[in-house]
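All protein chains but one are shown in place.
The first chain written gets the first letter, and so on, giving A, B, C and D; residue counts start at 1 in each chain.
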Amino acid sequence: MTLGNYFGNIYKGLKSLAAGMRLTGLYFVRRGDSLTQEYPENRESLKLAERFRGEVVMPHNESNEHRCTGCTACELACPNGSIKILTKFVVNEEGKKKKAIDTFVYHLDTCTMCNLCIVACPTDAIIMANNFEHSVFDRTKLLKVLNKPESKIMTGVE
Amino acid sequence: MILSIYNFTSLTDKFHNFLLAHMSEGIVLATELIVTGLLVITFVAVLAMVLIYLERKVAAYMQLRLGPNRVGIYGTGQVVADVLKLVLKEGITPDGADKLMFNLAPYVVLSTCMMALAPIAFGNGLVLWDLNIGVLYITSITSLGVIGILIAGWSSNNKYSMLGAMRSGAQIVSYELSAGLCIISIVVLSGSMQISDIVNSQADGWWIFKGHIPVIIAFVIFIIAATAELNRAPFDLAEAESELTAGFHTEYSGMKFAMFFLAEYINMFVLCAMAATLFLGGWMPFHIGHWTSFNNVMDYIPSPLWFFGKTFFIIFIIMWFRWTFPRLRVDQLLDLEWKYLLPISMVNLLAIALMNILGWHF
Amino acid sequence: MLNASTLLLIPLLPLFSFLFITFFGKKHLPKASGIISVFILGVSTLLSLAVAYNYFFVVGMTNGIYQAISPMKLEWLRFSPGLSIDMGIILDPISVMMLVVVTFISLMVHIYSLGYMKGEERFAVYYSFLDLFTFSMLGLVIATNLFQMYFFWELVGVSSYLLIGYYFTKPSAVAAAKKAFIVTRFADLGFLIGILILSFHAGTLDIQTLIARLTTSDTTFYASATFTGFMGASSLTWGLALVFIGGAGKSAMFPLHIWLPDAMEGPTPVSALIHAATMVVAGVYLVARLFPVYAISSPHLLEIIGYIGIISSALAAIIACTQTDIKRVLAYSTISQIGYMLAALGVSQYGGLNGEGFSASMFHLFTHAFFKALLFLCAGSVIHYVHSNEVKDMGGLRKKMPITHLCFLLACLAIAGIPPLSGFFSKEEILASAFAHNQTIFYIAWLTAGLTSFYMFRLYFLTFWNKEYLSHHDTHEHHSEGSWNMKLPLIILMLGAVGAGFVPFHQLVTSDCQPYESEFHLNITLMAVGLSLFAIIIATIFYRKKNNLSDKISNNISQLYNFAYHKFYFDEMYQFVSQKILFNVVGAFSSWFDKKIVNGAVNTTAFLTEAFSETIKPVQSGKVQGYALAFLFGILGLIVILFFF
Amino acid sequence: MTAYQIWFYIIASMILGGALLAVTARKIFRAAIALLVSLIGIAALYYWMHYEFIAAVQTIVYVGGIVVLIIFSIFLTHNPGHTIEEPVSIREAFAFTGCFAGFAFVFSLLNRYSFEQTGDALNHTMQVADVGRALLSTGNGSYLLPFEAVSLLLLAAMVGCIVIAIKIRTHK
Partner (left out) sequence: MIDQVPLTHILFLSTALFFIGAYGFLTRRNMITMLMSVELILNSVNINLVAFNRYLHPNIDGVIFTLFIITIAAAEAAVAIAIIISLYRKINSIDPEQVDELKF
């Protein structure tokens, strides 16, 4: 190590010291942009990010129709076995017997929000909602059926 | 000297004379010891709570957070709650531990750092024991604290504890050198090791202003070395969570852990008070040379306010450090001490001695 | 100019160069160290030339006598009030002359080696050795003190050992270095004893004081030196004889000449420097340095020296006629010429014209340095060209190496004593002085001069005429005869060899430092030159063209020829004496004595001690606490004794 | 019994108790801590004698230096729970006898000798500056040469320690 190196190191050390302390000092002084949310108070105005994954939901349109064909791709994709699809056969307008979902069972308690089911779904029947207040007093309440009662598959979805 | 308006000597003298009037000398001594002991314990407890609160707030603000803000006004009650939790928790002693030593260690650590408070002048005349080797005494007592840490590390019968204790011990012992050299440089300038002398020598300006660049270098080195001696980030290898869980106090819980925690903060206070005393004039108000009127105005601010103001400023700097820099590696730590701080502080000490001999300081 | 600081620079510059190359140049400037040391030595040479000019023509002469100037004398080791070892500088005619010779020849060799040694792996080391040698030789030359002289004498021996053994990967070179070292060291033992004897009697080691005390017959020193005797000779004579043995060893005189031919294993420039021009004349210089003592106090010894010189000269000349290795011929020629110088000293007396021999000897030393260095360097060029030492590999080189050829021819003429070349003048003086004082020596010297011409021209013709040279790399034509730095020293030395004879030595260097008028002896000149010319003619007949005349002659006198060819079996004799007599008889006995008596006594003592120690060794338990306990009880015991008894 | 005497006997018992434990404890770490107690007691004794400077030096060097060093070496050469072997009993007996005899002897000697105390010495206060001046001046009652010699000794010890304890890496 040469002498120049030595003093160069000292200079670099002091410089990085000053730079780092300047940054944190600025943060310390700049009070406005605190990132902390005072949550229960601001529940009304709370905005979550678009991509926040809260739970899996199955959207229905106004005529109580969903897009799920009961193909069980999501069930296969789920690493935790959080999704269970029970199917039934329904007769459609043409009189053909066709497979359709009976109940779309979703275990929120074992779900890790990995998003694999959403990716696997060929018909975009399920999506991630950004609802995060899942606290319940009974564990059974975390077992959810996603398809609404009497719902049907949307026409045109194969 | 207008300084006398806030002189606490009269107060303590009054107390002493009052006691003397009623009891024999030995009892007076004992009483005074008990009173000061209680005062110190109270002070220490309050101080630690304040510092913990401060630390959390500073950390939060530097990380663009809010910090504790629920319990009490601005979260001040949070600390009390934490303390209560620690006090009420069960203290567990591991099976394979050396029980006596394991239980002894926190007391050693805590009592040493409380002993170090003795010669610190909190205000004009507000000092427990103004002995003639004040700074040397503090240095020696601080070095005692290592023993407690080593005892804790060994007696836990846990490899993480032991490694943490060894790292901590090595770190404290090595950084003590450069810290000691910086202390000596002020001793050289003020010509005394007595705290009151050192403070009085700054009546016409603090050393950091009077002593030009060498004293500023000494100050910076002292702050760095103090941070390292305190095992605080970025020098917290002794309790590096990712490597050693929590270092020497891994096995401690409840009140014993609280004592280590307390000791850590008191040590911080002691070292920062030292820095404030040595470089920023202790309780001495901000004076500029012979501007008498300005100095008089400054004297109206009570001396403990000055002292705590400076000390907390340095504590803030150390906290600022902590939340700015990542942890060093062991080799970087030792490089910093033995290759940089120690040689620089040695040369600096020479420079200061030269400066003192030639009378170059103000 | 003649102050100590300037003079000190002359030897110290080479020393500096040596140290510089050894500690720095070897690693960082492996190529440039040659140039550096040439430059440094050039400065040294210029200084010594300036010193010589100043001494001889400006300040040296006072009252018609060249005074010995001693500008520096540093007391180094003091034994008694009178006896001390000094380090100093002395300037008198012979030392100044030697300064010039040594620095000049050394410079030439340095320059020459730039070309000759180019590409050697240990190039820098070579130069550092050369510089060390030059330094020691200069130190020897300017020594004021016999012990200083001895000091540098040994240093010269060491550096010559290093240089001879330069190619240490060659076993023959190693053997030659060892041989040279052992033989000269053996002779140096004599020198040391001689120094001790002389200093014991003279009470001083300082050369000038010693000469003054041992030449004036009314001093107590002189009386004590001549009073005690051994085997019929006074101790002064013995001391001088022992000193001469040292000189004879260095100068390769009979019978200690055996190392010199072998020493030709070193690089050729080294041979030129050490074995022709400088180191080997150290013996002559030594005798010359103490010449007044020899001449005045012990003239018979001087006569013996003269005989030894001339016998060596004649023997070497005979051997030289039969050798086929070019360097060996030159080596024997060197022995012969040095013998000549010693013979000249031997026939000389102290003072005036009677001291002509001294002057002639120094003169020959001077001229010989030039032409012999030239001969060696030419031989080096030839060897460089043909990559062989043997004359049978050479021949007809005159067209391929014109400059070398011319130089060699002129050097041969010079050594043969053909006027007006340098050798003629010095030889003529030697012969004249011998004729005046000792007829026997004169005739042998005269015949030797003829032999000299014969073998030199034999060498010359065999190398440059005779058969046509064929490269042994037949396929491609050879490189040129050498780079400028090999030719330049040749030309300079050639000028020296031609012109050195015109230096008026009888005015500058004489036995009593006073100029004298020399006489010209026409008859001696005619005799010598005639014989030389005759010898040259014979050599021309024998060797100019390839023929078998020489073989016929040698066959006719095959006994003598073989005898001479085998160097008179000197090596074998030494071998016989050392191996058969010393090793087998004396050595065997002392070995037995050493093994049985000396060693036996020691072993018995050791055995008894061991047996005793066996009984007490358990006390040494190795346990430190036991020792401490013993210590404690010892102290308690002491206290008890102190307080209660 | 005055406060001074009480303090002295407390300190003395601390020193001797620590020392006894240090030489008898079977657990080496406890022995080290007992030594620490003894050394702190000695520092306290110096404070008691109003030699604050030497007391502080004692604390720094012995407690902060030597005991830490000893504890580190214990860390490096022992594992927790290890106990030291019993002493060699015959040697223990001899050692006890010898030490006891020595102590008895010195004890009787001290009992018989009366020291002449000077009031002057008892009131004398030592200034740290005096120590500094004595260490760095020449002349009567000054110690520049020993000071330099000791600094050389420390340097030599430092080099020696490094040389002894260094691990020589052998390249294969």
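Worth a mention:
The definition used in the following text is that a residue touches a chain if its C-beta (ideal position, glycine included) is under 8 Å from a C-beta of that chain, and two chains touch if they have at least 3 such contacts.
Remember, it's a predicted structure, so these values are computed and weren't measured experimentally.
For the chain that is not shown, the touched chains among those present are C, D, taking the whole complex.
On the side of chain C, touch with the chain left out of the figure occurs at residues 617-618, 620-625, 628-629, 632. On the side of chain D, touch with the chain left out of the figure occurs at residues 2, 4-5, 8, 12, 15-16, 19-20, 22-24, 28, 31-32, 35, 38-39, 42, 45-46, 48-51, 53-54, 57-58, 61-62, 65-66, 69-70, 72-74, 76-77, 84-88, 91-92, 94-96, 98-100, 102-103, 106-107, 110-111, 115-118, 120-122, 124, 126, 130-131, 134-135, 141, 143, 146, 150, 153-154, 157-158, 160-162, 164-165, 167.
Following the convention adopted for this analysis, only the chains that are shown with their structure count from here on.
For this structure, the chains sharing the highest number of C-beta contacts are B-D. In terms of their C-alpha centroids, the spacing between chain A and chain B amounts to 49 Å. Centroids built from CA atoms put chain D at 28 Å from chain B. Averaging C-alpha coordinates per chain places the centre of chain A 103 Å away from that of chain C. The residues of chain B never reach two or more other chains; the list is empty.
Along chain D, no residue makes contact with two or more other chains. On the side of chain D, the complex with chain C involves touching residues 91, 94-95, 98-99, 101-102, 105.
Residue ranges of chain B in contact with chain D, taken from their complex: 25-26, 29, 96, 98, 100-101, 104, 131-133, 136-137, 139-141, 143-144, 146-147, 150-151, 154-155, 157, 162, 165-166, 169-170, 173, 176, 191, 193.
Note for the complex: chain D touches chain B at residues 2-3, 27, 29-30, 33, 36, 40, 52-53, 56-57, 59-60, 63-65, 67-68, 71-72, 74-75, 80-81, 127-129.
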